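What follows is a single structure, and I will ask about it in a moment.
With one protein chain withheld, the remaining protein chains of the complex are depicted in position.
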C-alpha cells in the first residue's frame, strides 16, 4: 500500500499523475524547478517542493534532490512520468534501496531493456520475432559483415545504448559497412558513453506499431489493442492513433500475444510498451519502453482503461482493474495530436515565452492533457510538448473530422506550435486513406498556403 | 438534405451545435446580440450575423431578425438549441412556412406538448402512466374538488401552459382547494396569458427521472437509458447523472418503453425528453420537452451517441446512427455539473462581468462544454449557465471521485459560481449513497466552513 | 427576396386576412398593436405595412440623440456577412446604423428614386432607406441632421443589426 506519491516530473505528465492520485485518494507531491514556480503541477498537487534551478540537471534529473524531497515530505512512492529519470535504472535502484516505491518495473528490467542488444536477446528468448540481425553486440566490423551477408543489405548499424537516432547508420552495401560501423560506434560512445553497436536488417516502408502492456509482476498481464505511431519527424512521434488503420486482425493478435509473452518472461511490473516495426505483413520487436508513454491516452480512449491509475494500483500491491490478457476495444477510434512549442514554418524552431491566450477545445469526444493556461510562460529549459489533444469517435473518419474541428478550436497565442502541421496531416490524402509508413513526413514538404500549411511531395515545384 | 445551419442561440449550446455542424461538414451561421460580439459561438461559426441589441426580446427571441438572418445567409435549417425559441410553436411554424427546416419536431407536436393537460392526455392515450388527476383542464373549483376526492390529498394545482413552478399550488386538504385554484389560475393567467389549470395527485419524496429519445418521425425510434435530475434548486436542475442510482431494471425498461410509445404515437421527429416522476417504485409521466436538453451530454457519455449530430441527420432526412429502441449503455456512469454564474453564498445572486482567469479541467473522463475563455465578459442579460462539466468513469463512486478532482481543477476568477455547491453536494452522505429525492437541496442549508461550502440539514444549529 | 412580397408569410406578423380590405371594414387594431410591440422590441424607428388598401405606419417617438454609438468589439477573424465595420466617427463623421437585420433598399420601391443621395442634406427623422425583414419594409430615419457623405451598404444586400449604413457630416 502506498499513500503519498512524489511526482518526479513536470508539465502535462506531472498533472496526469497528480490527477490519478487525487482520484485514487492518494496524496501527491509535486517537485519543481524555480522555472516552474507558476506551473499547474505545482498548484494542483497536494504538496509541492522546489528542488533546484531551471536546468534539468540541477532539478528534474537531480537524484539526490528528488530523493530528499521524497524523504522530507514522507512520500512512499515516486512516479517518474516519462523522460527525465523514467528509464534511469540507477534512479530506480536508489528508490529501491531507500525504500521508496518506484512506480515502474525493477531496476534490473529497466537496465536490461535499456541495453538494446540485451532487449533483442530477451525478446528472442521469449519467442518474439526480432528484426533479422546480429545475436547481440557486434564486436567488430568483420562480425558485422558476416551478419550483413547473412541478412542481406541494406542493414542498419545501431547503438546498443541508443535511442533517438543517435549512433545509427543505414548501410546500402557491404563496401560502406566498415566506415559506418566506425562512425556509429564513435557517435554512440560520445553520446552514451558506450560504443557498442549491433546490426539489423533495414526495413523500408515500415510502420511503427506498439502494444501497451500492464502487468502485476508475476500476476495478471494485459496487452492492449495497438497504437500506430508512424507519423514521426526525425524519430519523434507527432501523431498517434488506435487502432492501426487496416491492420489485419491476425497481426494485431500476434503483436499483443508477443508483447504479453515478453512481459511475462521478464517478470515485468507496471505499465510498459513493446514497440514493433510492421512491414509487408510481418512484425518485428524493436524495443521496449519501460514506462508510461506520451501517447498512453490513445489507448485509454479506445479501451476505457485508466493506465496511470492502474500503474499506481500495481505499485501499491493491489490488483489491476483491467481484464486479463488483451483488454477489449470499445470499438471506436482515437487520435492524439502532440502540440509542441515549435514553429513548423521555421524548421521547428523551439519557442518559449508567455502564452497570451489559450482556448482548449471542448465538447464531445475531446480530451486535453495540458499544463497550459492563459498567462503561462513557456520556459526555454525543457521539452517542447505543450498539450496533447486526443479525439475519440466511432470510427477513424469521424475521429479525423472531430480532430479537424477540435484543432480549429484550439487557440494558443504567443508561441508558435505544431497545430498547423496537424491540420495539414489530417488533410493529406494518403494519411486519410490510412496506414502510411514512418517516412510519411520525410517524403513531404511543408508549403505555406494563404496562412495555412499544406503537405506536398518533397521536391515538388512551388504550387 | 441540409447544408447550412443557423444556430438560433448563444453560449455553450450554440457552440455545441457549431461543433456538430463542423464535424458533419455542414456550414454554420451564428447569430449574436451586440452583447455577444466577443463570444466564442460568433468566433467559431463559419459565418456570424448580428441580430439585435442585448435584451433577448430584441435579439435571440426576435423571430423576424432570426428569419431574416437565415434568409440573408442562405441557411436552410435553424437549430434552436434550448431555451429562447426552442419550444416556441409559432417560431417552428414560421420556419415551416418560409421553408427553412426547423431542427426539431413539428409545430403541431411542440404546441401539443406545450399544453401540459393536452400532453397528459396524449401520454394516457399512448398507454403511458400519468400521475392520477384530472383528465384535462379543470373548468372550475368544483370539478377540481371532485378530482381531489377521487385521487386523495395532497394534490397539486398546475398551470396547463406552465413550467418552472409558476401557477402551481400544493393543496393539503379540500378546505384549501378553492383558494389555491383561484390563485393558481390567476397566476397562470398573468404569467402565460392562459389561466387554465389541472389537478394532479401530489407525490412526495419523488425523483425526477427522464428518458432521452430520438425519432425519425415515422421511422426508427430510440429511447436511451435514463437520467436522474433530482438535484434541483427551485425547480432548476443543477446536477444530472446517468444511470439513476439504484433504479430497478424493470422501472428503467418501463420508462424507456413508455417514452418510445409516446414518441411513436406523436409521430415525433428529432430529439426530445420524456420526463417522469419516480416514487415508491412507480413512475408517472409529467411532461415532454420537445428539444435538446442542457443535460444531454450525460447520455452521450454513457452511450457514445452524439445527440446533436443525430438531430441534424434526422433534420436532413438521413437515417440516425443509433440502434433502434434503447441504445445500450457502455456500462459506465456520468455526472454533469452546471456551473452557473450565481453566488451560492449570497442566495444565488446572479453574477456578471469579466472572467479574469479560467482553467477548465482536463485529463481522462472529463468533458467541458463552455463558452468561457480568460477575458470573457459575462453579460448580465442572459441565462447564468457558464459551463457544463461532465465526468465519466466506470462506476458511480469513481465518477464522484473524478468529479471532485475535476471541480477542484476548474478555476473561474472574476465571478462567483455554483462550483462550491457542487463540491458540497459530492461530499454529502445521502448523495453519495444515491437516489435522493427532489427535496434534497430544499432540506439542506449551505454553511460556510473555512471557505468551503457544506450542506447541513435545514434548520440545524450553527456548527 | 423582394419578388416574393405577397406570399403567405407576409401577413403572419400582422395577423391580417389575406385579401383586399375595403373602406368600411373595422379598423385592424390588433394588427396595429402587434406592430407597435414589434417596433418597441426591435428598436426600429418606423414600420410601415401596406396591403391592398390598408396601410399601417408606426413610428417611434423621436429620442434625444444617443450619447454615442454602442461599443464595437474587435471583429474576430471569421467570415461575417458584413464588411468590416468602420469606426462610427471618422473625421467627425457620424454613422447611421441599421436597427435590425435584413435587406437594405435605398428606394421605397423598385424603380423609384432613392430616399437620399450623397450630398443631400437631411433632417433628423427623415427616412434614409428601407431595411426589409420578413417582408416588412422598415423605414430607417436619420438620427441626426446633416449631409450624406457616403452610402456604406449595397442596395438589396444584407445588413446586420448595428451595421453602419450611411456616413453623415453633422450639421454645424
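In this document, chain identifiers A, B and C correspond to the written order of the chains, with residue numbering beginning at 1 in each.
Note that a residue touches a chain if its C-beta (ideal position, glycine included) is under 8 Å from a C-beta of that chain, and two chains touch if they have at least 3 such contacts.
Note that this is a predicted model, so its numbers are computed, not measured.
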| item | value |
| --- | --- |
| Visible chains in contact with the missing one | A |
| Chain not shown: contacting residue from A:2, A:51, A:211 or A:308 | A:51 |
| Options A:2, A:69, A:274 or A:419, residue touching the unrepresented chain | A:69 |
| Residue in contact with the excluded chain [from A:43, A:89 or A:355] | A:43 |
| On chain A, residues whose C-beta touches the chain left out of the figure | 33-34, 37-38, 42-53, 57-59, 62-65, 67-69, 71-73, 94, 97-98 |
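One rule holds in what follows: only the chains that are shown with their structure count from here on.
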| item | value |
| --- | --- |
| Overall pattern in which the protein chains touch one another (line/ring/star/complete/other) | line |
| Chain ID, smallest distance between chain and overall C-alpha centroids | B |
| Length of the line joining the C-alpha centres of chain B and chain C, rounded to whole Å | 37 |
| Overlap residues in chain B, where contacts from two or more other chains coincide | 44 |
